[in-house]
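One protein chain is absent from this view; the other protein chains keep their places.
Our next item is chain A:
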Amino acid sequence: MSLWEYANPVRFIRFTDRVLPPLAVLAVVCLVVGLIWGFFFTPDDYRQGSTVKIIYLHVPATLMAINAWLMMLVASIIWIVRRHHVSALAARAAAPVGATMTVIALATGAIWGQPMWGTWWAWDPRLTSFLILFLFYLGYMALWEAIENDDTAADLTSILCLVGSVFALLSRYAVNFWNQGLHQGASLSLDKEENVADVFYFPLLVCIAGFVLLFVALVFLRTQTEIRARRTRALIARERAA
């Protein structure tokens, strides 16, 4: 059984129809458990007080915002190299999910930043590259909508995705590159000294798992929708030509 078999739209829909319900249930369970655990059963931070509870939304949303774009990059490269329609449609399906995650990351960051930094926004390297990533998401979605021919749209959006990947990576590593600005380093680290305390870490891991599962479930559902929408357009075009 090869991964490429799922490039067949019928097989992809059959497979995702089977895995979507358990995936969605698991996502909801992880999100509910993680958020309740984090919100109700973790202590305040000694410096940041109760605002530390925002970490359970901010960090998973940020991770997903960056990784959604990287998933779109892989799907776009597959489209460019192998011309599988499902991969181009999966990239298209992931964009609104990634954009929503970016908005959540920016909004929760601003809400968290106001009491901690004394400002909603600063032109800090990480914040700025993240804002540019959000603009790339908007541009990517607009480009798909603007072009009538699906294959041309997939070609052009794939190129845009390649360019935007620079900002996706930059928003992850900006702090390391410039080592300046208001935003602190990564919350999650393999170095125990740098990583958040265990009391925050474990509920955070559950929330991250919930966000990842939610992302996968939504991308599966939305890719199915894009496949059906494409088939509808093709059938209507055939009717008109007849």
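Keep in mind that, in the parts below, contacts are C-beta pairs under 8 Å (C-beta built on N, C-alpha and C of every residue); 3 or more make two chains touch, one makes a residue touch a chain; residues count from 1.
Methods note: contacts and distances are computed from a predicted model.
UniProt records the chain missing from this view under the protein name "Heme exporter protein D", selected from "Peptide ABC transporter permease", "Heme exporter protein D", "Sigma-70 family RNA polymerase sigma factor" or "Sulfate adenylyltransferase subunit 2". In the full complex, the hidden chain is touched by chain A at residues 35, 39-40, 44, 49-51, 53-54, 57-58, 61, 96-97, 100, 103-104, 107-108, 111-112, 114-115, 214, 218, 221-222, 224-225, 228-229, 231-232, 235-236, 239.
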